[in-house]
Every structure is written in structure tokens, then in C-alpha cells.
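For this depiction, one protein chain was excluded, whereas all remaining protein chains were kept in their positions.
Letters A, B and C mark the chains in the order given here, with residues in each chain numbered from 1 onward.
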Amino acid sequence: MAKVAMLGAGFIGDFYTFSMHGQRNRDKVCVIYSRDEARGKAFAAKHGIPRWTVSMKEAVNDPEVEVVMIGLPNNLHLEAVRLAAEAGKAVFCTKPLGRNAMEAKEMLDLVEKAGVVHGYMEDLVYTPKTIKALKSVEGGALGEVIWARSRETHPGPHSDWFWTKDVSGGGVLLDMGCHCIEISRNYIGKDIKPVEVMCWADTLVKPIEAEDNALGWVKYENGAIGQFEVSWSFRGGMDLRDEVMGTEGTIWVNNFLRTGFEMFTAGGKKGYVAEKAETEKGWLFPVGDEVVELGYTDMLTDMFNAFDNKTLPKETFYDGYIVNEIMDACYRSAKSGKWEAVELKEWRGREKTEKINALKDYDAEHLLVKEERMPDGTVKLILKNKNSGKISQRITG
Amino acid sequence: MAKVAMLGAGFIGDFYTFSMHGQRNRDKVCVIYSRDEARGKAFAAKHGIPRWTVSMKEAVNDPEVEVVMIGLPNNLHLEAVRLAAEAGKAVFCTKPLGRNAMEAKEMLDLVEKAGVVHGYMEDLVYTPKTIKALKSVEGGALGEVIWARSRETHPGPHSDWFWTKDVSGGGVLLDMGCHCIEISRNYIGKDIKPVEVMCWADTLVKPIEAEDNALGWVKYENGAIGQFEVSWSFRGGMDLRDEVMGTEGTIWVNNFLRTGFEMFTAGGKKGYVAEKAETEKGWLFPVGDEVVELGYTDMLTDMFNAFDNKTLPKETFYDGYIVNEIMDACYRSAKSGKWEAVELKEWRGREKTEKINALKDYDAEHLLVKEERMPDGTVKLILKNKNSGKISQRITG
Amino acid sequence: MAKVAMLGAGFIGDFYTFSMHGQRNRDKVCVIYSRDEARGKAFAAKHGIPRWTVSMKEAVNDPEVEVVMIGLPNNLHLEAVRLAAEAGKAVFCTKPLGRNAMEAKEMLDLVEKAGVVHGYMEDLVYTPKTIKALKSVEGGALGEVIWARSRETHPGPHSDWFWTKDVSGGGVLLDMGCHCIEISRNYIGKDIKPVEVMCWADTLVKPIEAEDNALGWVKYENGAIGQFEVSWSFRGGMDLRDEVMGTEGTIWVNNFLRTGFEMFTAGGKKGYVAEKAETEKGWLFPVGDEVVELGYTDMLTDMFNAFDNKTLPKETFYDGYIVNEIMDACYRSAKSGKWEAVELKEWRGREKTEKINALKDYDAEHLLVKEERMPDGTVKLILKNKNSGKISQRITG
Partner (left out) sequence: MAKVAMLGAGFIGDFYTFSMHGQRNRDKVCVIYSRDEARGKAFAAKHGIPRWTVSMKEAVNDPEVEVVMIGLPNNLHLEAVRLAAEAGKAVFCTKPLGRNAMEAKEMLDLVEKAGVVHGYMEDLVYTPKTIKALKSVEGGALGEVIWARSRETHPGPHSDWFWTKDVSGGGVLLDMGCHCIEISRNYIGKDIKPVEVMCWADTLVKPIEAEDNALGWVKYENGAIGQFEVSWSFRGGMDLRDEVMGTEGTIWVNNFLRTGFEMFTAGGKKGYVAEKAETEKGWLFPVGDEVVELGYTDMLTDMFNAFDNKTLPKETFYDGYIVNEIMDACYRSAKSGKWEAVELKEWRGREKTEKINALKDYDAEHLLVKEERMPDGTVKLILKNKNSGKISQRITG
């Protein structure tokens, strides 16, 4: 049973605490920090938390506290990490790690120097579907992954600070691109180096300084592409989908909007349907258990198991740093209009990965381009002569 | 933290234990009973359980044990319940409660006389989707429920004893009809009396004595119909779907085969896809976290919270008994070819429920039959004159 | 190119004409009959039809007319068929053929005595998906069909006459049960005799005399069950789904509500979404081309090809008669509460069909009950000893 200081009484702090205190779980929040006294008090009452404070330092240094969880606006992550590191306590930080790679690198250095257990709370690589999908990919079900698309779009975040660039550090690319980038990185392989990025970002719909829509491609050393699509102007709820193409297979994951639960109501249902649903009547698509489906449950299990075992969870500050570097490159690319290199100050993965190679011999003289069963039952082969390079077709029984 | 004796080291005992020991849960199995020494030992090793035994009595009376969980073949439920009641320990029993209503009634009497906490482990009313759907129904999102279809079909159970009638007590109707009946009962209202049933059951595909396919309708006192469809000869995996029609809305729940997770693999994936998947290549439809999606997680939370609080969970032996009575009536109907009364020795719900009434006045003289917006933008009304009974149509702006 | 008299200027006449005059089709309506002069005129203008009349006889005997299409209320089918038969013209009649089997039988006798081409316009066995599905079933893709569920539910018909029992002849069972019954009959085999039926019908929601909800099972001589579900009180649009279980496979067809076309609109879309959609904003599920998806296109092709070739289409008045007999038995069963025999005055199919038999030998001594690959890669067999009847399990590599 771990004792936790929760930093932040907003939407995400609520989700984390709800998840931690749910089911028959054994970990507990023992102090809540909020800048706002009333909110902190209300949060403590709602979740049965014994203590609340308006001092971040006090929360972190609470003698009972073993683990610090950061659910604060982006501009406060670094300060919170520094306090935790100084206190020598385990620290789990929400996404994105920093507002930029410089901040993220500093946080990474702080926790590593302090030798504390640290986790990067990227919940979406922990959704039960993603966990199982990644296991299938690792088991070879898809062959080599050549492309992974991750999409997160909804009608915009809940709190004003997200929309204010100097607090948040950026727009939708920073807020949700971080999810998508880390998801694709997991599918393609976390030890394969991201080498360059191409990004488009624009402010098309909302009256804000930062971008409200962004698209991007992250190219990995083996030639695979991680594609992200993020928007704060999507209509219809929250769309969280991943698609993976491999040389031998395909994976499609829908984490939120179409999960086998459909409801039509004429009268208007009272109460909470789902995060970022847009309507209260007509056809609705609730999710079963949000904290499970969004990955909070499995993420916290991994984080707290790491704390118990004094190891590191699957997602660490190092991963958060890599994601920040990729996003920094994306912002550069959105400005320059060309591919920009990912400038990693620190790389702990494979040093050199060969390009994907899925060529198949048909016989001594030919490579197989394609094999297809035709409507009449015959099999049609497309072959390439290894010497001449000539492509031909052949029908077999 | 509850200490549990698990009775039964088969498929279902495995699922229960896996669920209880998963995530950051605090309850633990401390002794496993299996008739087979080798299986018990292996089970204990796999799940990190300190003790195993071939004596059911020894397991139940283990001094550390507070809760007895029954995951045994149907013919052993009564004996296990008797032991637990005699020991004065909480007891949670897998479905169906008895092989018939007589057995179930005896179990109900035993636990109530002993005054122990008891739970009927009907996991499928605890799937996260079902929990949320039931809440919507209770909140009025569907108006009055008039029909609930529950379907469970797959290619047949895992162990030989299910297929052996004197051990199991029946075929697919008993094995899976119990799920569907209790799901519909929850949607329609657990305090509304089930009055009669119509059932078809046949042995169409399998070389067994008991039925391998069954269909049924349970009529409730308010006129609503609970429909079940069960099969041990379905091809394509495990189909677990519920559909609910209300006067004001509709709910469709797919718990297993189409939940937003799709995979194509050319090569043949090694390893476990999902309970009762039939193929290992081509298009596969895994579920995210089976123990969550099948309701085990939320069911155990409710059961163990009840144990902690010395209350009763949502599903008790009384519910199990009601389901057994309904199934007994189904078997009578399948034989007689007509509607058969449900003969409840014990009814604790509403004594008399009026028939569903959803009539709507249009004006002083007319009832509204239907209102529809037409392609040309007008609204077409179908009205019934309250005096003459004549039905007419009217176009309005 | 066929010249057609369209009888009826209502919703269904509109659909038929729209379908016939659509794309690059070559058949044409040359006269429209409507009881109401204004409607007939407007219909003619809308569809470019040269002549209109308020005399059914005049329309049928129009010298240019070769084919009579009946899109009239149920109580006028017999009269229209008599006129067409007397005129010696081909006649295609909408569903249901009669208000009861007696009417239907008379119509069948009339066209057969007159020797005219006749078609029963059961569009839903002609949806492109159904056509392909039936072909797969005939090709053996499902083994033996043991169960076919057909469901049609929506918020109720468009015109007042449907709701008036002496005009329509019945409620939702007659109006839409006829679709479902013929769909199941096609899947199970049109030459296999329907022997008895069980039906529930009730008036739960609407202020009408006839039933607004009905459920039924049609038992065929080989033991297969055709299940229908019909409702005039469904909320959420029009639900047209079929599910087929065979000993070797499964088919699921969704003809209308989930066909791969999803739209969310915040503003409220002007114009026609789809037949019987209930909302104009939020999530909507339009169909592509309604006249194709509902089977009108392929049905008319079959009907007019039959006319050209002086043969009969796939669905004839004989089929309409069989469906009416099944529905008559359903009404008897709904009243008696027991299985009722289908009393066919005329049966042209197979005289005696054996019960479905899907038993599989495992070896000389055993039948195979089930074979399953387990999570650990082994294969688990459930076997039945042919002599002792004992069921056992066996693990193989």
C-alpha cells in the first residue's frame, strides 16, 4: 500500500484519485495540494483524503507520503519534480513531461541524480487494448510494423490554462500529440531511433494563439512512419483510435467512441455519459469503465508495482523526454515547412537499425511480388526476375 | 483485505483468482481446494497461494479463511454451501446456483439461517457496460423497458462435466440461460415478478443428452418480455450481446466479439487471443482486459465490499434461486410446448405491477399514435380519436 | 422495356417508381392509379408518368400496360389481382400478399388459372447483402442452418391505414413479420416444410387494437428455427438485421442502421436522412442508396427479367401464400399460448426432411463433441464413447 501526495485538484487529479481509490485497490492519497483552498478542501472531502494544503512543498514533504503524483498545469511540472527529487520521493508525472525538451531533460536529470523511482504517466499506452495489441506485435503477429497512426481529437480541453500558451507551452500538438507520438513509438519499437519529423499545425477554428489542429509524421531509422492526428475542434465526442500496418498484419483499436456500447434516448438522459461526449440525446456511445478503458488502471498498477519493487515502470521520464524532443522538432517543422531532424541529447536505444526488409523469394530466379486467389479458384502470382528486374504474372492451379 | 478459500481449480477458479490477484487488489486466496492433488498443487504454484488441499472441508475450515468462493461443478454447490454455512463463513457461489430450484432454495435457506454474507456470482450483470447501462435505465433514459434480449453463444464449454447431464443438471439452458435470464431481469426490474415462460430447447448438433441450443421468453407481470438465446454450437467465438427496447430508448451492448479491437494476422499469432476464439489467423477480435470486460472485477468488488460492510451484494442467493425457478419452468415449457407458470416459493419483490402504459394525449380528443418528420420538412401525425377509436393522419407545418 | 400500371400513389408506390425510373433502367410506369385525384396527379407530375386515373380497372386495362404493380393497402390486394388476372397481365404484388391465407390462396389460384407471370414483392430477400449471403449458404459456407433470426423494428408505419385493423388485417406481425418469416425461410431452405409456430404478440405502447410488438419461432421439419422480432415501438430509427447460425458458420447482416456511414452534425441537417430516422442532429446513420440497400433494385430486376422471359421470379404468389399461412398460425398461437401447426393447403417442397445431423466421428470408438486450442498451445478434445455414452476430455499436442 503506497501513500500518495496528489498535486493538482483538477480534472486529471480527479481521474487519478478516482482510479487509485476504485475497486479493491490498496493505494491511497493522503494529502491533496491545490493552489485554491476551496478546491483542495472539496477534493479531500469528495475522495476521503485526510489532509489538504495550498503549499506544494508541504504536500511533497508530508512525512507519510512515499509517492508524489503530479497532475498540475504544464508550467508547474518542473518545480514539482524538483521538490520531489529533493525530498527523495518517488514521482509520477502527467503528460507532457515538459513544455519543451529542455524542461523535460532537466526533470530527467533531477530524478536520476536523486535516484528516485519515476514514471511518465502516459495512460494511453496502458489501455487494455493497447497492452494486448503491443503484446501481439511483440509476438510477431504483424511482422514488421511499417506505419502506425494514432489519432486523438475532441472538442477541446476542460480548463482555461490549456488554451493559454505561456502556461501550457503549446496547443493541441503539445497537449495530445504527446499521446499519439508515444503510442506509435511503442508499436514501432521504443529502441528504434526517431530520426526526423514532418508536421503541419494551424489555428483554424478557435480564437487562440496556439495551434488547434496538427498532423505529423515521425520517421524512424528503419523507415517506419508514426503518424499523429490531433484536433481541438472535432465534433461528436472524443475520438481515440490507433491503426497499425505491418508486413504480415493489421491492428485497429478504438478506445472510446465505438466500443460495443450504443444507446438511443429520446428524452435526454440526465448525468454523465462520457468524457467529452457532445450530446445528451439521440444516439450516444458511452464507454464501460472510463478509468480502465483510458489506461489509468493498468498504468497505476505498473507505476506502483515499480515503486514496490524499486524498479522503473514501462514509461519513464526518459520516455517523456524523447517525446518532448520529437515535439520540439515538430514545432520547428511546422514553421520551416520541411522535414526536421530529431535532436536527441540522450539516446539509450539501438544504435543503428537496418531498413525494413520483407522481400520474399519465390524461386531461385524470382522474388514474389504478390500472390492472390482469383474468383475462378486459380492463384495469380506477380513475380520479379532477380536479374532482369522484369515483372511478370503467372497463373497456377 | 479478505482471505479466501477457493474451491475448484478449473477454468472458473482460475478466472476468479486471476481477477482477485490482479492490478493492485487487496484480497488474497490463501487455500485452494481441488479434488485432484496435482491440479491443486499446480494452481497454488501458479497463483502464489500458500496452501492446497484435496479436502473441501479442510479448505472451508482453514482458520485464516474468511470467505469461501465456490468454483465447482454444479453437483457440488450444495455440499460446499452447507460446509460454509456450518463454518459461519461468507460464501460466494458461481452460477447457476443449483442444478434446479429445489437445490437453490436449500442453499438460500442454509445461508440465511446461518446469517452469513452470501453472493451469487453472476458476473455478466457486472460488466462495466451493463453497470452503466442499468444506471441509464434506472435514470429513465429508456422510459419503460418492454423487451430485453440477452444472448450468449459459443462453441461449447471447456470441461467434460458440463456435457454430462447428471453432473451439470442440464445443458446450455442451465449453463448459460442463467446469465441471460438474470441480465434481462435486471433491465426489466428485479422487483417485477416473472410470471410465465415459453421455451424451446433441442439437441441439434452435439452428441449429448442435454440440449445444445435453447430459446426462451420470460414474461413479467407488467407485460415486458425477457428473451434469451443460448447455444453451444455457435461458430466464430463467443457472442455476448444484450439489446434492450424501452418506450423512449434503446440500448445495445456487445461485451465480447465487437468491442473496438480488430486484428488481422497472416502468419498465425501464437498465444491466447480470447476465451473461445476459434481461429488464430485472419481477422481476430480480441477483448482488452477479459476479467474486466466479463464483469469479474466489478463483481468481486461488490462481493468483497459487502463482506467488509456486513451487507449483501447486489446479487444474492435469493437472486440465484429466482433464476433457478425460471429455468425449471423453462424445462417444463420445452417439454409441454406451452407457456408455463413460474412457481416461486418465495417472492420478495413488488406484489402487483400494472401493465406498461405509454399512451400519450395529443389533445383533448385524441391520443398520439405517432409523430414523424417527413422528407419535405412537414410533420405527419397519426392520431386516434378517443371516442370513436378512429385513426387518422394529419400533416402539420 | 416493360410498361407498368402502378396501383397506389403512397409511400411504397413512390419507392417502386423511384427505383424503376432510377439509374439507366429501361422500364417505365405509364399510368398511375390513386383513389385520390390530387395525389394521382401530383404523383404523375413528380415521376413523369403520362397518365393518371382514379379507376383501378382503367389503369389495369390501359392498352399500353403489360405489367400491373400493386402498392395498395392490404384490403385492396385481392381486387387488384383479380382485375389483373382477368386482363391477362403480369402482376407483382407488395407484401403481405393477403390479409390472411384465405385471401392469399385465392390470389394464387387467380394468377395460376389466368397463366400470368406473377411476383411477390418481398424486397428484403433481395437486398444485395442477403443475395450474397444466401449464395454463401447455398454454397455450404455455413454447413446446415440451424437458426435464423430476422428482426425488423421501427417507430411505426407512415400511413393511417396500417394502424386500422380491418383495412390492414393485423398489426406489426402482419406488416413486418411477413418480411422476417420469408427471410428466415430463404436461409433455412424454401423447400423445407414449416411445421409449427410459437408466437407472442401484445399491444404494449400504442393506442391501437392490433399488436404493436410480436416475437415468434417457426419450426421447420428438419428441426431448424426461424425466429422473428417485430416492433412498431422501437426507438432510434429502423433496425433491419438478420443473424444466421449454421453448424459450420455464422452470418450477420445489418441492412440499415450500421452500414459503414456515420455522421455527426451539431447544427441540424436539413432534408431526408433515411426512412424512419428519428433525429436530425447528433450522430446519424444514413444509408447509401436506399432503393438498392432495401432490395428494390434487385427485386425489380428479377421480376422484370421474369416478365421478359415468361418465367417466374424467385418470389412468387405461392411464397406469399406460404408466409400468410405461417402468420395465420402465429395469430392462433398468440391466442392459445401453445405451438400451433402450420396448415398448408398446398405444399410444393420436399415431402420429408430428416433432422439436422452434424455428428462427427473422432475415431472408431468416439464421437467428437468439441475441439479447442488452449492458451498453452495444446488441443483439448471432448469425446463421447459410442458404446458407454460416457463423455471424457483429452489433451493432445
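Going forward, contacts are C-beta pairs under 8 Å (C-beta built on N, C-alpha and C of every residue); 3 or more make two chains touch, one makes a residue touch a chain.
Worth saying up front: this structure is predicted, and the values here are computed from it rather than measured.
Engineer: Among A:54, A:195 or A:208, which residue is in contact with the omitted chain in the full complex?
Structural biologist: Result: among the candidates, A:208 touches the missing chain.
Engineer: Looking at the whole complex, which of A:2, A:111 or A:245 touches the chain that is not displayed?
Structural biologist: Hidden-chain contact among the options goes to A:245.
Engineer: I'm checking contacts with the chain that's been left out. Which of C:259, C:353 or C:393 qualifies?
Structural biologist: Touching the chain that is not displayed is residue C:259.
Engineer: Pick out which of B:33, B:256, B:285 or B:339 touches the chain that's been left out of the picture.
Structural biologist: Considering the complete complex, B:285 is the one touching the chain left out.
Engineer: List every residue of chain B that touches the chain not included in the displayed model.
Structural biologist: 235-237, 264-266, 278-279, 281-285
Engineer: For chain C, enumerate the residues touching the unshown chain of the complex.
Structural biologist: 1, 23-27, 127-129, 131-133, 135-136, 139-143, 248-255, 258-267, 269-271, 286-289, 292-293, 297-298, 300-301, 304-305
Engineer: In the full complex, which residues of chain A touch the absent chain?
Structural biologist: 142, 146-147, 149, 153, 155-156, 158-160, 163-164, 198, 200, 202, 204-209, 213, 215, 217, 219, 223-225, 227, 229, 231, 233-236, 245-250, 270-272, 276, 280, 337-339, 355-356, 358-359, 367, 369-370, 372-373, 375, 377, 380, 382, 384, 389-393
The definition used in the following text is that only the chains that are shown with their structure count from here on.
Engineer: Find the geometric centre of each of chain A and chain C from their Cα atoms only, then give the gap between the two centres in Å, rounded to an integer.
Structural biologist: Comparing mean C-alpha positions, chain C is 48 Å from chain A.
Engineer: Can you work out the whole-Å distance between the CA centroids of chain B and chain C?
Structural biologist: The separation of the two C-alpha centroids amounts to 33 Å.
Engineer: If I count partner chains per residue in chain C, which residues reach a count of at least 2?
Structural biologist: Residues 235-236 of chain C each touch two or more of the other chains.
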